[in-house]
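Before anything else, here's the structure in question.
Removed: one protein chain of the complex. Kept in place: all other protein chains.
When the chains are written out, they are named A and B in that same order, and each has its own residue count from 1.
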Amino acid sequence: MGEIIYAVLQFAGILAFAISGALVGVRHNLDLLGVIVVGASTGIGGGILRDILLGINPPTSLVYWPNAAVAVAGSLVVFFFHPKITRLRHFEVVFDAFGLGLFSANGAAWAISISEPLLTAVFVGTITAIGGGVVRDVLVNTVPGVLTRELYAVSAFAGAITAALLMKFTADIVLASAVGGALAIVLRLVSYSRGWQLPVPRPAEASGVSS
Amino acid sequence: MGEIIYAVLQFAGILAFAISGALVGVRHNLDLLGVIVVGASTGIGGGILRDILLGINPPTSLVYWPNAAVAVAGSLVVFFFHPKITRLRHFEVVFDAFGLGLFSANGAAWAISISEPLLTAVFVGTITAIGGGVVRDVLVNTVPGVLTRELYAVSAFAGAITAALLMKFTADIVLASAVGGALAIVLRLVSYSRGWQLPVPRPAEASGVSS
Partner (left out) sequence: MGEIIYAVLQFAGILAFAISGALVGVRHNLDLLGVIVVGASTGIGGGILRDILLGINPPTSLVYWPNAAVAVAGSLVVFFFHPKITRLRHFEVVFDAFGLGLFSANGAAWAISISEPLLTAVFVGTITAIGGGVVRDVLVNTVPGVLTRELYAVSAFAGAITAALLMKFTADIVLASAVGGALAIVLRLVSYSRGWQLPVPRPAEASGVSS
């Protein structure tokens, strides 16, 4: 039972990120394969990066076909039905938030489950969550949103550290992934809808005496 | 004999990609070392990515000097003789197509030869072929052409799957690399010259009732 829930959480993360990536591809007017490449890269890119960092070769998503199949299926749905999807505003942000939360918590919990130390688990969870989106943004040549969006990396970090700590104390990977993921998703969506921002640097001029 | 042909095919792929990368560097007016860096990164970048994914450390091209030597030599030729090369129009596309075809087929055939499953081989071949060009385009800060050019990724994918299947049935890495590579090169060049494109998404406005 736990295994099934865990697999569902993983596929949900891949699907959510693939949809967000394919929506970006559609907005950039890419062709069918371009949309699939961006969607699939966003969906499985973070996990591939995680496996490279942890020395799992070849990365799971290049061996285990359901991961890629889910990512491609999500991209195809967007390609053919995107007018219905984009009509619902903010959907891109919502799917991205689900991918972010599920990946950060899952990645961190999984790293603890293979006996990596806490610091490594938090790093790996955060990188897994952010990696797919960075690949997506670099592919379409925009500034990676992770650096500018409302509490984006903070949400991933909070989800990863929560999941890693829960794993340390309960060793329950489903519980850790679900709670850490939910926290990250809520934090990201609330900060998006409220427009919460971290402080920006004081402008350099402010240190001058007068204008 | 087979080994020699295989090595020649590999060097041809590295050389073709290095030339295409160096031509891009020259067009962006980079200096001598910039042209060498972009050329060499394009020539050996895809193979390094392949080795990272398959867990071959350090990557072959960082240990076996002829790979880098061929890539640097190709870049130097372009730097000093590029007016003659660029005079021949479309040469950049032609060299890039040869690199694409040779790398996709070679990468896939090689992955099968070390007992990776079919899916992994096709992924690895495609990533090897596309990787060098993505590195090149990211270095000069343009949208990676893989997402927008005529049947670019399709050609790499077709070459990789053909080579992987031939390897499965014949176990002849030279045959698989040559046939898969030739298919990808022809497909890419024909689609380039004919302007073949995959379908693009329906515009979102098309779903509205009227303007």
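Things to note:
Throughout what follows, contacts are C-beta pairs under 8 Å (C-beta built on N, C-alpha and C of every residue); 3 or more make two chains touch, one makes a residue touch a chain.
As the structure is a prediction and not an experimental result, all values here were calculated from the model.
Shown as candidates are B:Ala12, B:Leu118 or B:Val138; the residue that touches the absent chain is B:Val138.
Chain B meets the missing chain through residues 25-26, 28-35, 37-38, 48, 52, 55, 57-59, 62-63, 65, 68, 79, 82-84, 86-87, 138-141. Panel shows chain A; residues 52-55, 116-117, 119-120, 123-124, 134, 138, 141-144, 146-148, 151, 153-154, 197-202, 204, 206-207 of it touch the chain omitted from the view.
What we mean here is this: only the chains that are shown with their structure count from here on.
With centres set at the average Cα position, the gap from chain A to chain B is 29 Å.
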